[in-house]
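Sharing a structure here in structure tokens format.
The other protein chains are all here in position, but one chain of the complex has been omitted.
By letter and in written order, the chains are A and B; residue numbering begins at 1 in each of them.
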């Protein structure tokens, strides 16, 4: 059973030292012994809180804030009288420090007696397996990885070191997961891709005999589904971040450092470059390719390959329903309207001709 | 293991008495001893069935129906010869009575021997815990709550009295659930919000150290995900109803009595008022606010705050694919078409000027 963490408590100096390990430019101004017990937003922070200013939009909240210390950029820190951690990227500093304030209980450690672990599975040092979890034949789990309660890890799957599978994650057989990967509850990795041949109207299943490869430092959200390849693998690169309820079909390939927000969906065999961002609900049809650094805005649908970095959108603006109805009905007349416009233009130039 | 319920059977008088507890205006006309064994639709009802007329669209089905009794509004009941429960809101009366005909088996009661319940968890009277369910440290569960098979309740979470978690629900740690809340299978409450800082192209996780607060009388559908807050809580008000596969991101707040239909999605920190309705697949971007009594139609996307109650929509009407293609290609020319129209108008007023 999880043990409870002691409530965290740090001096400002300790936090500065922690940050300095990665980003030595951190500078502490003010009371190095100030005690920090919580992270908080600028507007809600009180004594004992560390907060941060990451956007100019909130700058007016800086004056009069009640936090014990603030993470500020060098420019924002100028003239600020309170305790400060000066950092070139306050939001990043906040992200790093957030790890110290994680509230998730530590795992009990070891294999829970109710877990069912195949004798041929190989568990690294300090692997933790939760209650009622099932680990199949030939599974390999790297050192320090924590598998929560009620997970199912199919035969011959591999999970790298330092990973975390929350309760109720399912990996099918033959799924390969890198190091330091976090997978949230309800995610399903390696289910069959949606492949069927049609025989005179009847669907005949194409058995999906590829696998799934997931890189290092990936995060996968709750109830997200990543299907196994039909032939060959579905591939998720390193440091790809994926939100909840995302659908990734068979043989999709996603480049390193790309981000997929909630409810994004990618159809089969589509290839996404590196540093791409799919905003919430963005959709990509199958068998297309997006180059590096493509951003798709929320709910937009991409129907052709894109070979130029940039931001892409589809859809219409929202309006009150009555106005929308008037305009939407015109959408179905658009081609006719355009032709009528063309006719008017033609008529007008004829009129001009006649006048000469 | 669940016990089977005896098939239900009531006299019409018993049903009238049940309704009268809440709505004393219920009036029984006809045979008070008529035996009711099932609820059914007006068109399918036969002997032993109670049915209802809730919409004028079905009024013609009233004559000749074969039900043993009908719930009717006072107006519809006038002149109707059969057995009637007269109620000002027949659909509401039907909803109330539906509880008596629930087919779900009663839980076995108590803690199933295969459940893993932390010694520090506190279970109220008549709590039922299903097989293979895992209850973490410090969890508090209110009286009469039923937790189905294979659920995972994270440490320090609380569930109020009279609740029902169907099989396979996951609550992370620190999730607070009110009384009489129903959560369906596959729902995940309290997974990490999708928060990452970016360091030169590399995503760095922001640990999500807030929680989730869910009010009383809430229903949450299958495979729906509600993320924990980054700082501070994600908050679902009282009597909010949420359908399947809905995504609610970190720090979203939803006001009392709002309804979210299937596949609706709300991005981070967005605030929704009371009595709002998101129809199926409606989407809201992050960091906006909807006032009370806003309805968003199916699949519409809201990209700015709304401060006026009403109904809002986006999207285009469907058409047969050939017509749609002709019109859709014009969408990409819309701005040019509008400018051409403006030019024509300018030309025309010049022509008029010249004529004078």
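The criterion applied here is as follows: contacts are C-beta pairs under 8 Å (C-beta built on N, C-alpha and C of every residue); 3 or more make two chains touch, one makes a residue touch a chain.
Everything numeric in this text was worked out from a predicted model, so none of it was measured.
Q: Please identify which residue in B:118, B:289 or B:319 touches the non-displayed chain.
A: B:319
Q: Could you tell me which of A:67, A:92 or A:265 touches the chain that is not displayed?
A: A:265
Q: Since one chain isn't shown, list which residues of subunit A touch it in the complete complex.
A: 114, 116, 118-119, 132, 134, 136-138, 150, 152, 154-156, 168, 170, 172-174, 186, 188, 191-192, 194-199, 201-207, 209, 211, 223, 225, 227, 231-232, 245, 247, 249, 263, 265, 267, 283, 285, 296-297, 300-304, 308, 310-317, 319, 323, 326-327, 329-331, 333-334, 337, 340-341, 344, 347-348, 351
Q: List the subunit B residues touching the unshown chain?
A: 1-4, 39-41, 44, 89, 91-92, 94-96, 98-99, 101-105, 112, 114, 130-132, 148-150, 166-168, 182, 184-186, 217, 219, 221-223, 239, 241, 243-245, 257, 259, 261-263, 275, 280-281, 298-299, 315-321, 324-325, 328-329, 331-335, 337-338, 341, 344-345, 348, 351
The definition used in the following text is that only the chains that are shown with their structure count from here on.
Q: Once you find the CA centre of subunit A and the CA centre of subunit B, what distance in Å lies between them?
A: The answer is 26 Å.
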